[in-house]
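Worksheet for the structure shown next.
Every protein chain except one is present and positioned as in the full complex.
The chains carry the letters A and B, assigned in the order they are written, with residues numbered from 1 in each.
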Amino acid sequence: MKKEIPLAITFITGLIIIVTFFIPHQPLGTMQQRLLLWYSIVLGFTMLLGMDSLLRSNIRKIAKRSPGWPFALVLIIGFLGTLIVGIYTWATSESLLSLGSSFMYVYTYFIIPLQATMFSLLAFFIASAAYRAFRARTMEATLLLITAAIVMLGRVPIGAEIWDKFPLIQDWIMEVPQMAAKRGIVIGVALGTIAMSLRVILGLERTYLT
Amino acid sequence: MKFFEKIANIDSRIIYLLLFIVVLIPVAFKLVLPVRVSEPVQAAYDSIEKLPEGSVILFSVDYDASSAPEIQPMLLATLRHAFSKKHKVLLLGQWALGLPFGEIGLNEIAPQFDAKYGMDYVNLGYRPGYRAQMVGMGREIRDFFASDYKGTPVDSIPLMQGIHNYNDIDLLVGLEAGQAGDEWIQFAGARYGLNIIIGATGVIAPDMFHYLQAKQIKGLMGGLQGAAEYETLVKHSGTGIAGMVAQSYAHLLLLGFILIGNVGYFVIRRRKQA
Partner (left out) sequence: MKKLFMVLTLACLMSPARALEPPADVKAVDTPNDEGSSITVSWGRSPQDQGDATVFKGYQVLRAENANGPFAEVGFVICGKSDFRDNVESHKNYYYQVRAIAFSDSSQAIAAGPATATAQWFDSSRGNVLILTIIICFLIIWYIERAKKGEELFIRKIQGLDAIDEAVGRSTELGKPIMFSFGLGEIKDIVTVAALAILRQVAVRCAQHGTELLVPNWDPLVMAAAQETVQQAYSEPGRPDLYKEGNVSFLTSDQFGYAAGVDGMMLRQKPGAVFFMGYFYAEALLMSETGHSIGAIQIAGTTAITQLPFFIASCDYTLIGEEMLAASCYLKRDPQLLGSLKGEDFIKAFLIIGFALMAVWGTAGYILNNAGNPWMMDIFQAVKNWFITG
(Lines give C-alpha, C1' and ligand atoms only; values in the text may rest on other atoms or scores of the structure.)
Protein backbone atom coordinates (compact mmCIF):
# COMPACT_ATOMS: atom_id res chain seq x y z
CA MET A 1 0.00 0.00 0.00
CA LYS A 2 2.95 2.32 0.65
CA LYS A 3 3.55 2.47 -3.10
CA GLU A 4 0.06 1.84 -4.46
CA ILE A 5 -1.57 4.93 -2.90
CA PRO A 6 1.02 7.44 -4.23
CA LEU A 7 0.85 5.73 -7.64
CA ALA A 8 -2.95 6.02 -7.65
CA ILE A 9 -2.76 9.71 -6.66
CA THR A 10 -0.21 10.33 -9.45
CA PHE A 11 -2.38 8.55 -12.01
CA ILE A 12 -5.58 10.40 -11.07
CA THR A 13 -3.89 13.82 -10.85
CA GLY A 14 -2.12 13.31 -14.17
CA LEU A 15 -5.33 12.26 -15.84
CA ILE A 16 -7.25 15.24 -14.41
CA ILE A 17 -4.65 17.70 -15.70
CA ILE A 18 -4.74 16.16 -19.20
CA VAL A 19 -8.54 15.99 -19.36
CA THR A 20 -9.18 19.47 -17.95
CA PHE A 21 -6.92 20.97 -20.62
CA PHE A 22 -9.68 20.17 -23.10
CA ILE A 23 -12.71 20.99 -20.91
CA PRO A 24 -13.48 24.61 -20.12
CA HIS A 25 -16.70 23.77 -18.19
CA GLN A 26 -16.64 24.31 -14.41
CA PRO A 27 -15.48 22.88 -12.07
CA LEU A 28 -12.95 21.21 -14.40
CA GLY A 29 -11.99 24.36 -16.30
CA THR A 30 -10.10 25.97 -13.42
CA MET A 31 -8.80 22.73 -11.93
CA GLN A 32 -5.30 23.19 -13.32
CA GLN A 33 -5.16 26.71 -11.93
CA ARG A 34 -6.36 25.49 -8.54
CA LEU A 35 -3.73 22.73 -8.45
CA LEU A 36 -1.05 25.28 -9.32
CA LEU A 37 -2.23 27.42 -6.40
CA TRP A 38 -2.01 24.42 -4.09
CA TYR A 39 1.50 23.82 -5.36
CA SER A 40 2.43 27.46 -4.54
CA ILE A 41 1.01 27.09 -1.03
CA VAL A 42 2.84 23.81 -0.41
CA LEU A 43 6.02 25.40 -1.77
CA GLY A 44 5.65 28.30 0.68
CA PHE A 45 5.57 25.89 3.60
CA THR A 46 8.52 23.87 2.33
CA MET A 47 10.65 27.00 2.66
CA LEU A 48 10.43 26.32 6.42
CA LEU A 49 11.85 22.88 5.69
CA GLY A 50 14.68 24.52 3.76
CA MET A 51 15.40 27.02 6.53
CA ASP A 52 15.47 24.21 9.08
CA SER A 53 17.97 22.27 6.95
CA LEU A 54 20.14 25.34 6.31
CA LEU A 55 20.30 26.45 9.94
CA ARG A 56 20.79 22.96 11.34
CA SER A 57 23.63 22.00 9.01
CA ASN A 58 25.45 25.32 9.54
CA ILE A 59 24.98 25.39 13.33
CA ARG A 60 26.35 21.83 13.38
CA LYS A 61 29.40 23.02 11.41
CA ILE A 62 30.04 25.85 13.89
CA ALA A 63 29.53 23.59 16.92
CA LYS A 64 31.95 20.97 15.54
CA ARG A 65 34.40 23.61 14.30
CA SER A 66 34.34 21.81 10.92
CA PRO A 67 36.69 23.13 8.20
CA GLY A 68 35.33 26.45 6.92
CA TRP A 69 33.10 27.03 9.97
CA PRO A 70 33.61 30.85 9.86
CA PHE A 71 31.69 30.81 6.55
CA ALA A 72 28.80 29.11 8.34
CA LEU A 73 28.94 31.83 11.00
CA VAL A 74 28.77 34.57 8.33
CA LEU A 75 25.77 32.77 6.82
CA ILE A 76 23.91 32.59 10.15
CA ILE A 77 24.62 36.27 10.91
CA GLY A 78 23.53 37.29 7.40
CA PHE A 79 20.38 35.20 7.64
CA LEU A 80 19.30 36.53 11.03
CA GLY A 81 20.30 40.12 10.21
CA THR A 82 18.23 40.16 7.00
CA LEU A 83 15.30 38.52 8.77
CA ILE A 84 15.31 41.12 11.57
CA VAL A 85 15.58 44.05 9.13
CA GLY A 86 12.81 42.51 7.02
CA ILE A 87 10.44 42.14 9.98
CA TYR A 88 11.24 45.67 11.20
CA THR A 89 10.55 47.15 7.72
CA TRP A 90 7.37 45.16 7.37
CA ALA A 91 6.14 46.53 10.70
CA THR A 92 7.12 50.14 10.09
CA SER A 93 6.96 50.83 6.31
CA GLU A 94 4.05 50.74 3.89
CA SER A 95 5.85 48.19 1.73
CA LEU A 96 8.86 45.94 2.24
CA LEU A 97 10.30 47.15 -1.04
CA SER A 98 9.48 50.85 -0.83
CA LEU A 99 12.44 52.95 -1.79
CA GLY A 100 14.15 54.33 1.31
CA SER A 101 13.04 51.55 3.68
CA SER A 102 15.54 49.70 5.89
CA PHE A 103 15.11 46.50 3.89
CA MET A 104 15.84 48.41 0.70
CA TYR A 105 19.09 49.52 2.32
CA VAL A 106 20.08 45.87 2.75
CA TYR A 107 18.83 45.18 -0.76
CA THR A 108 20.72 48.08 -2.37
CA TYR A 109 24.00 47.78 -0.52
CA PHE A 110 24.29 44.02 0.05
CA ILE A 111 22.08 42.00 -2.27
CA ILE A 112 22.50 44.04 -5.48
CA PRO A 113 26.33 44.16 -5.41
CA LEU A 114 26.61 40.51 -4.36
CA GLN A 115 24.27 39.25 -7.08
CA ALA A 116 25.75 41.53 -9.74
CA THR A 117 29.27 40.39 -8.82
CA MET A 118 28.36 36.72 -9.11
CA PHE A 119 26.69 37.23 -12.47
CA SER A 120 29.54 39.32 -13.82
CA LEU A 121 31.94 36.45 -13.04
CA LEU A 122 30.19 34.71 -15.91
CA ALA A 123 32.02 36.94 -18.40
CA PHE A 124 35.37 35.76 -17.04
CA PHE A 125 34.34 32.12 -16.99
CA ILE A 126 32.93 32.30 -20.52
CA ALA A 127 36.28 33.71 -21.64
CA SER A 128 38.32 30.91 -20.08
CA ALA A 129 35.90 28.17 -21.20
CA ALA A 130 35.78 29.52 -24.78
CA TYR A 131 39.57 29.78 -24.93
CA ARG A 132 39.86 26.13 -23.88
CA ALA A 133 36.99 24.74 -25.93
CA PHE A 134 37.44 26.49 -29.29
CA ARG A 135 40.28 24.45 -30.75
CA ALA A 136 40.16 23.51 -34.42
CA ARG A 137 40.77 19.82 -33.68
CA THR A 138 38.43 18.48 -36.35
CA MET A 139 36.49 19.76 -39.34
CA GLU A 140 33.34 20.17 -37.22
CA ALA A 141 35.24 21.99 -34.46
CA THR A 142 36.72 24.34 -37.09
CA LEU A 143 33.26 25.13 -38.45
CA LEU A 144 32.03 25.81 -34.91
CA LEU A 145 35.00 28.06 -34.30
CA ILE A 146 34.42 30.11 -37.47
CA THR A 147 30.70 30.42 -36.70
CA ALA A 148 31.41 31.55 -33.15
CA ALA A 149 33.88 34.17 -34.38
CA ILE A 150 31.33 35.58 -36.85
CA VAL A 151 28.55 35.67 -34.24
CA MET A 152 30.83 37.33 -31.68
CA LEU A 153 31.83 40.01 -34.17
CA GLY A 154 28.32 40.45 -35.54
CA ARG A 155 26.77 40.91 -32.09
CA VAL A 156 28.80 44.02 -31.23
CA PRO A 157 29.12 47.38 -33.00
CA ILE A 158 32.82 46.97 -33.71
CA GLY A 159 31.97 44.00 -35.95
CA ALA A 160 30.04 46.28 -38.30
CA GLU A 161 32.95 48.73 -38.24
CA ILE A 162 35.32 45.96 -39.38
CA TRP A 163 32.99 44.61 -42.09
CA ASP A 164 29.40 45.72 -42.49
CA LYS A 165 28.27 42.22 -43.49
CA PHE A 166 29.16 40.66 -40.10
CA PRO A 167 25.85 41.64 -38.44
CA LEU A 168 23.86 40.32 -41.41
CA ILE A 169 25.67 36.97 -41.44
CA GLN A 170 25.26 36.83 -37.66
CA ASP A 171 21.51 37.43 -37.98
CA TRP A 172 21.28 34.62 -40.53
CA ILE A 173 23.27 32.20 -38.35
CA MET A 174 21.06 32.96 -35.35
CA GLU A 175 17.82 32.72 -37.29
CA VAL A 176 18.50 29.72 -39.54
CA PRO A 177 21.11 27.11 -38.51
CA GLN A 178 20.95 28.00 -34.80
CA MET A 179 17.17 27.80 -34.78
CA ALA A 180 17.15 24.54 -36.76
CA ALA A 181 19.48 22.82 -34.29
CA LYS A 182 17.62 24.21 -31.33
CA ARG A 183 14.25 23.12 -32.69
CA GLY A 184 15.61 19.63 -33.24
CA ILE A 185 16.66 19.43 -29.58
CA VAL A 186 13.39 21.01 -28.42
CA ILE A 187 11.32 18.44 -30.33
CA GLY A 188 13.41 15.63 -28.82
CA VAL A 189 13.01 17.11 -25.33
CA ALA A 190 9.25 17.56 -25.84
CA LEU A 191 8.82 13.94 -26.94
CA GLY A 192 11.06 12.77 -24.12
CA THR A 193 8.96 14.79 -21.66
CA ILE A 194 5.72 13.27 -22.98
CA ALA A 195 7.16 9.75 -22.76
CA MET A 196 8.57 10.35 -19.29
CA SER A 197 5.28 11.89 -18.10
CA LEU A 198 3.39 8.91 -19.45
CA ARG A 199 5.76 6.55 -17.65
CA VAL A 200 5.17 8.48 -14.42
CA ILE A 201 1.38 8.57 -14.86
CA LEU A 202 1.24 4.86 -15.75
CA GLY A 203 3.41 4.01 -12.76
CA LEU A 204 6.28 2.56 -14.83
CA GLU A 205 8.72 5.24 -13.69
CA ARG A 206 8.94 5.01 -9.91
CA THR A 207 12.35 6.47 -9.14
CA TYR A 208 10.73 9.55 -7.57
CA LEU A 209 8.96 7.26 -5.09
CA THR A 210 11.12 6.18 -2.22
CA MET B 1 58.29 24.67 -28.12
CA LYS B 2 57.80 25.97 -24.60
CA PHE B 3 56.49 29.27 -25.93
CA PHE B 4 53.83 27.51 -28.02
CA GLU B 5 52.89 25.26 -25.12
CA LYS B 6 52.42 28.35 -23.01
CA ILE B 7 50.19 30.11 -25.49
CA ALA B 8 48.19 26.94 -25.98
CA ASN B 9 47.57 26.75 -22.23
CA ILE B 10 47.37 30.32 -20.95
CA ASP B 11 46.63 30.58 -17.24
CA SER B 12 42.97 31.52 -16.70
CA ARG B 13 44.03 34.31 -14.35
CA ILE B 14 45.84 36.12 -17.18
CA ILE B 15 42.68 35.91 -19.29
CA TYR B 16 40.61 37.27 -16.36
CA LEU B 17 43.01 40.17 -15.75
CA LEU B 18 43.18 41.27 -19.39
CA LEU B 19 39.40 40.99 -19.74
CA PHE B 20 38.94 43.15 -16.66
CA ILE B 21 41.25 45.84 -18.09
CA VAL B 22 39.59 45.74 -21.51
CA VAL B 23 36.13 46.20 -19.96
CA LEU B 24 37.26 48.85 -17.50
CA ILE B 25 38.93 51.25 -19.95
CA PRO B 26 35.95 52.01 -22.25
CA VAL B 27 33.61 52.32 -19.26
CA ALA B 28 35.98 54.66 -17.45
CA PHE B 29 36.63 56.84 -20.51
CA LYS B 30 33.00 56.66 -21.75
CA LEU B 31 33.93 55.64 -25.28
CA VAL B 32 31.05 55.28 -27.78
CA LEU B 33 30.54 53.31 -31.02
CA PRO B 34 27.64 53.69 -33.48
CA VAL B 35 24.96 51.05 -32.92
CA ARG B 36 23.15 49.30 -35.80
CA VAL B 37 19.51 48.46 -35.10
CA SER B 38 18.54 44.87 -35.85
CA GLU B 39 15.13 43.77 -37.14
CA PRO B 40 13.85 42.15 -33.91
CA VAL B 41 14.56 45.33 -31.91
CA GLN B 42 13.06 47.53 -34.63
CA ALA B 43 9.95 45.32 -34.50
CA ALA B 44 9.76 45.74 -30.71
CA TYR B 45 10.07 49.50 -31.11
CA ASP B 46 7.39 49.59 -33.82
CA SER B 47 5.00 47.65 -31.56
CA ILE B 48 4.98 50.55 -29.10
CA GLU B 49 5.35 53.25 -31.73
CA LYS B 50 2.30 52.13 -33.71
CA LEU B 51 -0.06 51.90 -30.73
CA PRO B 52 -2.60 54.70 -30.60
CA GLU B 53 -2.07 57.28 -27.87
CA GLY B 54 -3.49 56.23 -24.52
CA SER B 55 -2.95 52.51 -25.10
CA VAL B 56 -2.32 50.40 -22.01
CA ILE B 57 1.09 48.70 -21.80
CA LEU B 58 1.86 46.13 -19.14
CA PHE B 59 5.51 45.88 -18.07
CA SER B 60 6.62 42.70 -16.33
CA VAL B 61 9.87 43.09 -14.40
CA ASP B 62 11.11 39.50 -14.29
CA TYR B 63 14.73 39.94 -13.31
CA ASP B 64 16.73 40.94 -10.29
CA ALA B 65 20.00 42.59 -9.39
CA SER B 66 22.19 40.04 -11.15
CA SER B 67 20.79 40.69 -14.61
CA ALA B 68 19.76 44.32 -14.03
CA PRO B 69 22.84 45.74 -15.83
CA GLU B 70 21.58 44.06 -19.01
CA ILE B 71 17.83 44.53 -18.63
CA GLN B 72 17.36 47.74 -16.66
CA PRO B 73 18.46 49.85 -19.68
CA MET B 74 15.71 48.07 -21.68
CA LEU B 75 13.13 48.98 -19.04
CA LEU B 76 14.26 52.61 -19.01
CA ALA B 77 14.27 52.88 -22.82
CA THR B 78 10.87 51.22 -23.30
CA LEU B 79 9.33 53.26 -20.44
CA ARG B 80 10.73 56.41 -22.03
CA HIS B 81 9.17 55.42 -25.34
CA ALA B 82 5.81 54.54 -23.74
CA PHE B 83 5.53 57.76 -21.75
CA SER B 84 6.65 59.88 -24.70
CA LYS B 85 3.79 58.40 -26.73
CA LYS B 86 1.41 59.16 -23.82
CA HIS B 87 0.60 55.51 -23.27
CA LYS B 88 -0.62 54.24 -19.91
CA VAL B 89 1.77 52.02 -18.01
CA LEU B 90 1.00 49.13 -15.68
CA LEU B 91 3.99 47.49 -14.04
CA LEU B 92 4.26 44.27 -12.10
CA GLY B 93 7.03 41.81 -11.36
CA GLN B 94 7.34 38.06 -11.19
CA TRP B 95 10.58 38.16 -9.23
CA ALA B 96 10.05 39.50 -5.71
CA LEU B 97 13.57 40.88 -5.47
CA GLY B 98 13.39 42.49 -8.90
CA LEU B 99 10.43 44.71 -8.22
CA PRO B 100 12.48 47.63 -6.81
CA PHE B 101 14.06 47.94 -10.26
CA GLY B 102 10.61 48.59 -11.70
CA GLU B 103 9.94 51.23 -9.08
CA ILE B 104 13.36 52.83 -9.69
CA GLY B 105 12.61 52.90 -13.44
CA LEU B 106 9.18 54.51 -13.01
CA ASN B 107 10.52 57.11 -10.57
CA GLU B 108 13.27 58.01 -13.02
CA ILE B 109 11.30 58.23 -16.27
CA ALA B 110 7.71 59.22 -15.36
CA PRO B 111 8.54 62.71 -13.99
CA GLN B 112 10.41 63.55 -17.22
CA PHE B 113 7.10 63.25 -19.09
CA ASP B 114 4.84 64.70 -16.38
CA ALA B 115 3.21 61.31 -15.95
CA LYS B 116 1.21 61.07 -12.71
CA TYR B 117 0.92 58.01 -10.52
CA GLY B 118 -2.57 56.57 -10.63
CA MET B 119 -3.50 58.55 -13.75
CA ASP B 120 -0.78 57.54 -16.21
CA TYR B 121 0.99 54.67 -14.49
CA VAL B 122 0.54 52.14 -11.71
CA ASN B 123 2.90 49.74 -9.99
CA LEU B 124 0.90 46.64 -9.13
CA GLY B 125 3.74 44.92 -7.30
CA TYR B 126 4.52 41.26 -6.92
CA ARG B 127 2.32 38.27 -6.11
CA PRO B 128 3.64 34.72 -5.73
CA GLY B 129 2.60 31.86 -8.01
CA TYR B 130 3.08 33.37 -11.40
CA ARG B 131 1.60 30.63 -13.56
CA ALA B 132 -1.77 30.73 -11.81
CA GLN B 133 -1.58 34.51 -11.91
CA MET B 134 -0.84 34.70 -15.64
CA VAL B 135 -3.81 32.45 -16.41
CA GLY B 136 -6.11 34.15 -13.89
CA MET B 137 -5.38 37.67 -15.11
CA GLY B 138 -7.05 36.71 -18.36
CA ARG B 139 -10.30 36.85 -16.42
CA GLU B 140 -9.77 39.55 -13.81
CA ILE B 141 -6.60 41.36 -12.74
CA ARG B 142 -8.19 42.19 -9.36
CA ASP B 143 -8.35 38.49 -8.44
CA PHE B 144 -4.59 38.71 -8.00
CA PHE B 145 -3.84 42.41 -7.68
CA ALA B 146 -6.61 43.81 -5.51
CA SER B 147 -4.22 46.57 -4.42
CA ASP B 148 -1.10 48.19 -5.84
CA TYR B 149 2.38 47.70 -4.35
CA LYS B 150 1.68 50.27 -1.62
CA GLY B 151 -1.57 48.59 -0.64
CA THR B 152 -3.87 51.16 -2.30
CA PRO B 153 -7.02 49.37 -3.52
CA VAL B 154 -6.89 49.05 -7.30
CA ASP B 155 -10.53 50.15 -7.55
CA SER B 156 -9.63 53.54 -6.12
CA ILE B 157 -6.94 54.13 -8.77
CA PRO B 158 -8.35 56.15 -11.71
CA LEU B 159 -6.15 54.45 -14.33
CA MET B 160 -7.42 51.03 -13.30
CA GLN B 161 -11.05 51.91 -13.94
CA GLY B 162 -12.02 49.83 -16.94
CA ILE B 163 -8.87 47.70 -16.86
CA HIS B 164 -9.92 44.20 -15.85
CA ASN B 165 -8.09 41.65 -17.95
CA TYR B 166 -5.90 41.14 -21.02
CA ASN B 167 -8.70 42.57 -23.19
CA ASP B 168 -7.91 45.95 -21.73
CA ILE B 169 -4.16 45.66 -22.24
CA ASP B 170 -2.72 46.45 -25.65
CA LEU B 171 0.83 45.20 -25.23
CA LEU B 172 2.97 43.31 -22.75
CA VAL B 173 6.65 44.19 -22.40
CA GLY B 174 8.22 41.15 -20.73
CA LEU B 175 11.70 41.81 -19.37
CA GLU B 176 13.09 38.39 -18.68
CA ALA B 177 16.05 36.75 -17.01
CA GLY B 178 14.42 33.34 -16.55
CA GLN B 179 11.47 31.17 -17.41
CA ALA B 180 8.71 33.75 -16.88
CA GLY B 181 9.01 34.90 -20.52
CA ASP B 182 8.07 31.45 -21.83
CA GLU B 183 5.15 31.38 -19.41
CA TRP B 184 3.86 34.81 -20.50
CA ILE B 185 3.96 33.62 -24.12
CA GLN B 186 2.29 30.32 -23.28
CA PHE B 187 -0.44 31.63 -20.99
CA ALA B 188 -1.12 35.28 -21.82
CA GLY B 189 -0.02 35.14 -25.47
CA ALA B 190 -1.22 31.76 -26.77
CA ARG B 191 -4.29 31.48 -24.56
CA TYR B 192 -5.54 35.08 -24.53
CA GLY B 193 -3.96 36.55 -27.65
CA LEU B 194 -2.06 39.29 -25.81
CA ASN B 195 0.54 41.05 -27.96
CA ILE B 196 3.98 40.59 -26.42
CA ILE B 197 7.46 41.98 -26.88
CA ILE B 198 10.34 40.50 -24.93
CA GLY B 199 13.56 41.94 -23.59
CA ALA B 200 15.87 39.18 -22.37
CA THR B 201 19.40 38.64 -21.14
CA GLY B 202 21.97 37.59 -23.73
CA VAL B 203 21.79 34.02 -22.40
CA ILE B 204 18.00 33.77 -22.59
CA ALA B 205 17.53 35.67 -25.88
CA PRO B 206 18.48 32.81 -28.26
CA ASP B 207 15.65 30.81 -26.65
CA MET B 208 13.21 33.50 -27.76
CA PHE B 209 14.03 33.45 -31.47
CA HIS B 210 11.64 30.61 -32.26
CA TYR B 211 8.78 32.58 -30.69
CA LEU B 212 9.76 35.53 -32.84
CA GLN B 213 9.86 33.45 -36.00
CA ALA B 214 6.51 31.87 -35.16
CA LYS B 215 5.17 35.43 -34.60
CA GLN B 216 4.23 34.54 -31.03
CA ILE B 217 6.09 37.65 -29.94
CA LYS B 218 6.15 40.92 -31.86
CA GLY B 219 9.70 41.94 -31.13
CA LEU B 220 12.81 41.02 -29.19
CA MET B 221 15.63 42.84 -27.43
CA GLY B 222 18.53 40.53 -26.65
CA GLY B 223 21.16 41.38 -24.05
CA LEU B 224 22.97 44.66 -23.66
CA GLN B 225 23.16 44.96 -27.45
CA GLY B 226 19.35 44.91 -27.61
CA ALA B 227 19.17 47.59 -24.94
CA ALA B 228 21.70 49.72 -26.83
CA GLU B 229 19.69 49.37 -30.05
CA TYR B 230 16.48 50.45 -28.32
CA GLU B 231 18.30 53.40 -26.75
CA THR B 232 19.44 54.35 -30.25
CA LEU B 233 15.84 54.21 -31.49
CA VAL B 234 14.47 56.39 -28.69
CA LYS B 235 17.47 58.72 -29.20
CA HIS B 236 18.55 58.66 -25.59
CA SER B 237 21.95 57.27 -24.74
CA GLY B 238 22.04 55.17 -21.58
CA THR B 239 24.13 52.42 -20.07
CA GLY B 240 23.27 50.10 -22.97
CA ILE B 241 25.11 52.22 -25.54
CA ALA B 242 27.86 52.97 -22.99
CA GLY B 243 28.46 49.24 -22.46
CA MET B 244 28.75 48.45 -26.15
CA VAL B 245 32.39 49.53 -26.52
CA ALA B 246 33.41 47.43 -23.51
CA GLN B 247 31.53 44.45 -24.97
CA SER B 248 33.10 45.01 -28.39
CA TYR B 249 36.62 45.06 -26.99
CA ALA B 250 35.90 42.05 -24.78
CA HIS B 251 34.75 40.06 -27.83
CA LEU B 252 37.87 41.11 -29.75
CA LEU B 253 40.10 40.10 -26.85
CA LEU B 254 38.40 36.75 -26.61
CA LEU B 255 38.83 36.17 -30.35
CA GLY B 256 42.48 37.08 -29.94
CA PHE B 257 42.90 34.49 -27.19
CA ILE B 258 41.13 31.83 -29.24
CA LEU B 259 43.41 32.61 -32.20
CA ILE B 260 46.57 32.46 -30.08
CA GLY B 261 45.41 29.24 -28.45
CA ASN B 262 44.87 27.67 -31.86
CA VAL B 263 48.26 28.80 -33.18
CA GLY B 264 49.92 27.16 -30.18
CA TYR B 265 47.81 24.03 -30.62
CA PHE B 266 48.66 23.69 -34.32
CA VAL B 267 52.38 24.23 -33.91
CA ILE B 268 52.54 21.65 -31.11
CA ARG B 269 50.48 19.16 -33.15
CA ARG B 270 52.61 19.61 -36.27
CA ARG B 271 55.85 19.15 -34.34
CA LYS B 272 54.46 16.05 -32.66
CA GLN B 273 53.47 14.63 -36.06
CA ALA B 274 56.93 15.44 -37.44
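Brief remarks on what is shown
In this text, contacts are C-beta pairs under 8 Å (C-beta built on N, C-alpha and C of every residue); 3 or more make two chains touch, one makes a residue touch a chain.
All values reported here derive from a predicted model rather than from experimental measurement.
From the options A:I76, A:V106 or A:I126, the residue with contact to the unseen chain in the full assembly is A:I126.
Looking at A:L54, A:V106 or A:I173, the residue that reaches the missing chain in the full complex is A:L54. Residue A:G192 is the one among A:G81, A:P177 or A:G192 that touches the chain not shown. Within subunit A, the residues in touch with the undisplayed chain are 18, 21-26, 29-30, 39, 42-43, 46-47, 49-51, 53-54, 56-57, 60, 67-68, 71, 114-115, 118-119, 121-122, 125-126, 128-130, 132-133, 182, 185-189, 191-200, 202, 204-205, 207-208, 210.
Listed for subunit B, the residues touching the missing chain in the whole complex are 12, 52-55, 66-67, 97, 139-140, 162, 164-165, 167-168, 170, 177-178, 190, 201, 203-204, 206-207.
Note that in this section only the chains that are shown with their structure count from here on.
With centres taken as mean Cα positions, subunit B sits 17 Å from subunit A. Chain contact summary for the complex, subunit A toward subunit B: residues 32-33, 36-37, 39-40, 44, 94-95, 97-99, 104, 107-108, 111-116, 118-120, 123-124, 126-128, 130-132, 134-137, 145, 148-149, 152-153, 155-161, 167, 171, 174-175, 178-179, 182-183, 186. Across the interface of their complex, subunit A is touched by residues 10, 12, 15-16, 19-20, 23, 33-36, 38-39, 64-69, 96-97, 99-100, 103-104, 107, 125-126, 128-129, 131-132, 135-136, 149-151, 206-207, 209-210, 213, 223, 225, 228, 244-245, 247-255, 257-258, 261-262, 265-266 of subunit B.
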